[in-house]
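What you see is the complex with one protein chain gone and the rest in place.
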Amino acid sequence: MIVVMEPGASEQQISHMVDRVESLGLRAHVIRGTERTVIAAIGDKREYTRESLRSGPGVADVVPILAPYKVASLEVKPHPTQLRIRDLVVGNGTLGVIAGPCSVESEEQILQTARAVQDAGATALRGGAFKPRTSPYSFQGLKEEGLKLLAAARAETGLAVVTEVMAPDEVELVAEYADVLQIGARNMQNYRLLEAVGKVDRAVLLKRGPSATIDELLLAAEYVLNEGNANVILCERGIRTFETHTRFTLPLATVPYLHRKTHLPVIVDPSHGTGDRALVASMAKAAVAAGADGLMVEVHPDPEAAMSDGYQTLNLEEFSTMMEQLVRVAAAVDKKMPPRLP
Amino acid sequence: MIVVMEPGASEQQISHMVDRVESLGLRAHVIRGTERTVIAAIGDKREYTRESLRSGPGVADVVPILAPYKVASLEVKPHPTQLRIRDLVVGNGTLGVIAGPCSVESEEQILQTARAVQDAGATALRGGAFKPRTSPYSFQGLKEEGLKLLAAARAETGLAVVTEVMAPDEVELVAEYADVLQIGARNMQNYRLLEAVGKVDRAVLLKRGPSATIDELLLAAEYVLNEGNANVILCERGIRTFETHTRFTLPLATVPYLHRKTHLPVIVDPSHGTGDRALVASMAKAAVAAGADGLMVEVHPDPEAAMSDGYQTLNLEEFSTMMEQLVRVAAAVDKKMPPRLP
Amino acid sequence: MIVVMEPGASEQQISHMVDRVESLGLRAHVIRGTERTVIAAIGDKREYTRESLRSGPGVADVVPILAPYKVASLEVKPHPTQLRIRDLVVGNGTLGVIAGPCSVESEEQILQTARAVQDAGATALRGGAFKPRTSPYSFQGLKEEGLKLLAAARAETGLAVVTEVMAPDEVELVAEYADVLQIGARNMQNYRLLEAVGKVDRAVLLKRGPSATIDELLLAAEYVLNEGNANVILCERGIRTFETHTRFTLPLATVPYLHRKTHLPVIVDPSHGTGDRALVASMAKAAVAAGADGLMVEVHPDPEAAMSDGYQTLNLEEFSTMMEQLVRVAAAVDKKMPPRLP
Partner (left out) sequence: MIVVMEPGASEQQISHMVDRVESLGLRAHVIRGTERTVIAAIGDKREYTRESLRSGPGVADVVPILAPYKVASLEVKPHPTQLRIRDLVVGNGTLGVIAGPCSVESEEQILQTARAVQDAGATALRGGAFKPRTSPYSFQGLKEEGLKLLAAARAETGLAVVTEVMAPDEVELVAEYADVLQIGARNMQNYRLLEAVGKVDRAVLLKRGPSATIDELLLAAEYVLNEGNANVILCERGIRTFETHTRFTLPLATVPYLHRKTHLPVIVDPSHGTGDRALVASMAKAAVAAGADGLMVEVHPDPEAAMSDGYQTLNLEEFSTMMEQLVRVAAAVDKKMPPRLP
């Protein structure tokens, strides 16, 4: 940590801050520049320290040197993690493709989708049973009935089931049916929920919040890891910016950047990331070229009739075409496509 | 709703969309312009409709005409709501001032703060017992012990107690001690939590998420109102933008804008809104001049020793000075300051 | 400057960076932490140094300690600057109010506006003769004819004339007629233009670009100051964020923040800052309460008929009412309103 003093900071203030640094169990090292004094605080303390020092008298800024996350960090585990959940293999050179409707709507809808996305090469099925909706007047999902339909689709196809969980007291129920518990972007900093999914034996798909920094995303993952659940997949799904021609802005540089900071697999959701069916395939290919470990894509047999998100949902044929293109891009960047079922 | 067709949309596509509009229970009105056709969909349906129509063939855009929220709307209740919770009076011309530490840390800390902010003119005490922290390694609050200390401070001073609740299954406990349940910015779209606080007999302070639009904020309020709890206070606390010289960017135009859309009281949090103790008083005055119905301010007897947020926290004297200045600004814009206890 | 090395940086990399720091004329001071090494580079070099060091092998980041601007800095001139340009007095406790139409349209329009804003208490007249328009098909201004009309309005009222200049080779012409040369937000980093207005004997009103950081704004001012023109007024007019309910987001914390960094006067433009006539007066009052040294407001006798920006323009009566309210807010924060002409 570097404590930068104000230009006119007094000797008394500097000495006060040195005491303060030492009282936190750190070593203080004073450097007097031509215009300012800075104090290097040496030692391995990440949190609290900074907040505390920033409030000191005469302090202009406190610059952290260490990353605030630990278990997620490449410094702790220098090799990329690969997760295997039924047919879904994701990370360390293999692409996991998760596809399916925004909401589970009916047995026919989910079975038809499951078969089609599997044929096209996907290895996991997504589908919302508990739906977080911006408006209380919107369709809220089929709830447990939806979970049962997902499980039925898995029974038939073998696809891993990925579905969202919205509250700590729903974790147990969802975990009964799902292979991967999805934490939606709006819940990325719902800490009680993160703690709850950290305690169950299911992989967790953690979506980046639309205004979350990378440090905040990794610290959210850290909440899960810290409870003992090491199976976390990170998902970039777009951030909120001034752009309005897309629903969110999809910053693909997140992918290679995260790969330099964490061993966790990083996938991309081009459906929410664009909010526009016409842009999904292009951004899926771009995500793979950028090095993503997988994709999460909304697919529905009849997007126009979908109960949610139809405007960003591919139909079965569009998804199949996209997958054919992806195979070529994946090969061009030496990624393995997910293995087909025998 | 206005359905805007693509420039080259075919007659078949137009006719398809007319059918679709009518199948949703709306009247379709086709307008043929010189370059494009638009279809006006007439009737009072707010949600789902738009998503559904946007997925149609040949559709370029769907422009909503009606606001998506109802109960929060000025159209439904044209006069400003005023809430009275013990000494805290907020809305319709009276300023409510909520002050106190980020976290409850000890009996002495909270009692000393409560007495001082009351002397300075505040009518409610804030203090976190359950703390949502970005890092799992940070101080997480005193939990129920903190709630008890807040209740003790209320017993002595009569100040209303405002404190955060983080999960649906903690609502009952927090409601036992608190007068106002605070929903933090990170939980603004935690819908299970919104539903839970909508079911208890406590006022709710709903903070705007850092990337939430105004519609999303009002729809989050709608989740609470829709459960039957009409006592909602909205709080602007800053949004995330490219600016780094403040922790968040505090957009005060939110205040007069919300007053044109909703009857709910709107307060401002200049502490989180700036993240910088040196800017808090200026922005508090600006918020009142902009028409805010109240303020929420972080105050601590010794900010440098605070266990969280010290850098944006006023000490007791700074708060008292700020309140003296606020009295003058409030008078200049014809707002009543909160009445003192006898 | 603090050079932060990567966790695994080698001794060779560290020693390379020490040499590099010294070759730039700085002293290098190596601090070995428990997990990382940092090198403090001591001495007064602001630019180039950072870019150069960031490219070094094993370097994770370079943290600047000194502000990159000099002449604009409070460190160089610790007392607030007050400018006096005819009746316009701005800075160090006195409010300058600049009002007038977006575009000069006719003699009658500009004269009527000038008389009315003067009666209401404004001390400078704004009006665009050269108009930067987003579309080439929009009205581009009356050009020199507009400048002549502004000069005629000044001859009658004595108001200082503020008008925009768009290109280096138009500076001379505009300076013949104007008292204050306005640099529009889109030209904040048009360096040739900044150099050109730095060379003439006219005050400069520099508007913040919608995505400019505070450092970038002050460095743009520095381009003008560096040419010898010390009469620079900074203007906050809103930044581009994800918010769409206002044209821009007006971050008033800019005002007190700038006052802690620079001696230059800081005014606010609530017309562009909101893009909504209904919000202008509230934000004007908020700006003054936040400590602004002045305001720039769009006023037109008939906003609906204005050739540009009518939706954010006050009519004469609205402006007069706003000024009456401002007098009270200004008094509440101990600011002097501009002195009236005798």
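Order as written gives the chain letters A, B and C; numbering starts at 1 within each chain.
The rule is short, and it goes like this: contacts are C-beta pairs under 8 Å (C-beta built on N, C-alpha and C of every residue); 3 or more make two chains touch, one makes a residue touch a chain.
Being a predicted model, the structure only gives us computed values, none of them experimental.
K.L.:
Per the definition of touch given earlier, which of A:V76, A:A305 or A:A331 contacts the omitted chain?
P.N.:
The one listed residue touching the chain not shown is A:A331.
K.L.:
For chain C, which positions touch the chain that isn't shown here?
P.N.:
Within chain C, the residues touching the omitted chain are 20, 46-48, 51-52, 54-57, 68-70, 132-139, 166-170, 186-187, 189-193, 209-211, 215-216, 219, 222-223, 226, 239-240, 277, 303-311, 313.
K.L.:
Across the whole complex, list the residues on chain B that are touched by the chain not included here.
P.N.:
2, 4, 7, 29, 31-36, 38, 40, 42-44, 63, 65-66, 75, 240-242, 244
K.L.:
Kindly note down the residues of chain A that lie in touch with the hidden chain.
P.N.:
So the residues of chain A touching the missing chain come out as 211, 213-214, 239, 241-246, 249-253, 255-257, 260, 273-274, 276, 278-279, 282-283, 285-291, 325, 328-329, 331-333.
Everything below uses one rule, namely that only the chains that are shown with their structure count from here on.
K.L.:
Do chain A and chain C face each other with the same patch, meaning over half of the contact numbers show up on both, or with different patches?
P.N.:
same
K.L.:
Please identify the chain with the largest separation between its CA centroid and the CA centroid of chain B.
P.N.:
C
K.L.:
Centroid of chain B to centroid of chain C, CA atoms only: how many Å?
P.N.:
The computed centroid separation for chain B versus chain C comes out at 31 Å.
K.L.:
Starting from the mean Cα coordinates of chain A and chain B, work out the distance between those two points in Å.
P.N.:
Each chain's C-alpha centroid was found; their separation is 26 Å.
K.L.:
Cα centroid separation between chain A and chain C, in whole Å?
P.N.:
Once rounded, the distance between the two centres reads 39 Å.
K.L.:
On chain B, where are the residues touching two or more other chains?
P.N.:
Each of 211, 239 in chain B touches at least two other chains.
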